[in-house]
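Structure record follows, encoded as structure tokens.
Heads up, one of the protein chains got dropped from this complex, but the rest are sitting where they should.
Moving on to chain A:
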Amino acid sequence: MSDPILRLEGIHTDIAQYHILHGVDLEVPRGAVTMLLGRNGVGKTTTLRTVIGHWQARAGRILFDGAEITGAKTPDRARMGIGYVPEDMGIFSDLTVEENMTLAAATGPLDPARRDRIFEAFPPLRTFWRSPAGTLSGGQKQMLTIARAMAEERRLYLIDEPTKGLAPAIVSTMAGALRDLKRQGASILLVEQNFAVAKALGDYAAVMDDGRIVWAGEMQELATDAGLQERLMGLSMEAQ
């Protein structure tokens, strides 16, 4: 894999007294969707949070577009072009949808053409543009979370379980928006438990277990090898 947008080298991360990541080595290619897979509690969210800087790596290096960002602060990483979508519908509920979006365009005003593209992907956001984000439904909040990451051109998107706990109709809206993002040539590192979505979106995949990457390769290879899925994750995508 040549010239990845993100490279993790031997990342160790602790949360309080717990050692969560045990030397993660991962490459995220430019202009492609890399799925980060694995059972619950193996360190996928911690990996994303270490990349954005919420947790500082105890050892190892993080290289973003060739530059080392291991010790950089979270806002600096964001301003370098890393967009982070947390799994917990990370909106600002006291602010309106418009204010959420305006804030997300941290380096300048929200581009109207970009806003219109977001409206196309997520029509409810146009309807509730001036409503407090706290009054949106769960699915709409998740749309806003992703839309916020799309408020500016990002060089890398870290997206954590965007379809978790959502109704099937909203999952398909969400998958559609991510597909559009992919079509625009975005580089995405995506944690996803819904294998149908993972299979449809992923170009590459990395599977984690016990705080390490245990397999990395093309999504196609993983998607078509039931034995490999069974061995790596204890389940088969065909069963999904």
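Just so we're on the same page, a contact is a pair of C-beta atoms (placed from the backbone, for glycine too) under 8 Å apart; a residue touches a chain by one contact, two chains touch by 3 or more; residues count from 1.
We take it that contacts and distances are computed from a predicted model.
Of the names listed as "Branched-chain amino acid ABC transporter permease", "5-methyltetrahydrofolate--homocysteine methyltransferase", "Glycine--tRNA ligase beta subunit" or "Dehydrogenase", the one that matches the UniProt record for the absent chain is "Branched-chain amino acid ABC transporter permease".
Of the listed residues A:R115, A:R148, A:K182 or A:K199, the one in contact with the hidden chain in the full complex is A:R148. Shown as candidates are A:G10, A:G31, A:P75 or A:G217; the residue that touches the absent chain is A:P75.
For chain A, the residues touching the chain absent from view are 52-54, 73-75, 78-79, 84, 86, 90, 92-95, 99, 102-104, 106-107, 148.
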